[in-house]
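Coming up: chain A.
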Amino acid sequence: MRLRTAAALAALALTLTACGGGDEQGDLGSGTPDTKPTFEAGTTMARIQSAGVLKVGTKFDQPLYGEKQLSGDVEGFDVNVAKILADELGVQPEFTEAVSKNREPFIQNGTVDIVVATYTINDKRKQVIDFAGPYYVTGQSIMVKKDDSAITDKAGLAGKRVCSVEGSTPAERIKTEVPTAKLTTFDTYGKCAEALKNGQTDAVTTDEAILLGLVSKSPEDFQVVGEPFSEEPYGIGLKKGDQPFRDFLNDTLEKAYEDGRWEKALKDTVGTVQDQLPSPPPVDRYTAAG
Partner candidate 1 sequence: MDQPAGSPLVVLEGVNKSFGPLHVLKDIDLQVGRGEVLVVIGPSGSGKSTMCRCINRLETVDSGRVLVDGQELPREGKALARLRADIGMVFQSFNLFAHMSVLDNVTLGPIKVRGVAKAEARERGRALLTRVGIGDKADAMPAQLSGGQQQRAAIARALAMQPKLMLFDEPTSALDPEYISEVLDVMRGLAEEGMTMVVVTHEMGFARSAGNRVAFMDGGRIVEVAPPEQFFNAPESPRARDFLGKILTH
Partner candidate 2 sequence: MGLSTITDNLDVYVEGFVGTVTLTALGAAGALALGTALAAMRVSPVATLRAGGLLYVETLRNCPLPVLVVLMAFGLPKLGETFLWSFFAYGAVAIALYHAAFVCEAVRSGIGSVSTGQGEAARSLGLPFGQVLRLVVLPQAFRTVIPPLGNVLIALTKNTSVVALIDVTDITNNTELIINDTVDPIFAVLGSACAYLLLTLPMGLLVGRLEKRAAFAR
């Protein structure tokens, strides 16, 4: 564990940009389809198909969702969802590291086709990008040291030092709902976990499944306490106004809900630390503003 933390720290400092491997084999799809699906010329799907890769922005430091392994492969639930989508297009996914604060520019600039990166759907983000999904709903929770019994719920965070990731929804929520909490925000949860271990913060707060991922790496140090106190729908970020592409992504998600691919993707990842898995959330085909 300690080694992994050290490696993660070094990696975070050294890799400002990282490149995803282009040769990952999707192990969730039905293999190479006999006939590639065809799309209308001029659509994003047709462009991606001719490019041969689906460019995906995902977290590289998010255990269970998107985490780069020492082998170079990225693994996690988000990664699996992206593989399902790429499979449906008949192309390979290519992963690029997306951190919370660069997700919108990545989409706007076309650095990636989609962002699948524990990306909470909210109205502010909807102003600059669009979301397909949600494909997963989680809730904000609290992680403390294993031997800490002082903090048991959100109210217990008052006046305490709390760590989260900058620009993230949980960080914003703590600011408004527990204004007396002394919030520290880093660029990765790994630093928050290390700070908790060192006694530099009293609690870490973010989506429960992410906290479970951290606990799974350090069960002797951490524990998750209390009930989730929010509803975080994770969506797939795409360029604003690309309605055909959004429909395609939503259709694919619904298909994956039906045929069990979604469930398998979740079970292989989040399911390794959480027994009670949620059922798939209905996709929200909202009408884009503007």
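Per the selection procedure, all candidates are chains of the complex that A comes from, given by their letters.
Heads up, the rule we're going with is that a contact is a pair of C-beta atoms (placed from the backbone, for glycine too) under 8 Å apart; a residue touches a chain by one contact, two chains touch by 3 or more; residues count from 1.
Since we're looking at a predicted model, the values are computed, not measured.
Of the numbered candidates 1 or 2, 2 is the chain that chain A touches in this complex.
Of all the residues in chain A, the ones that touch candidate 2 in their complex are 9-10, 12-14, 101, 104-105, 124-125, 127-128, 166-167, 172, 184-187, 191, 194-195, 198-200.
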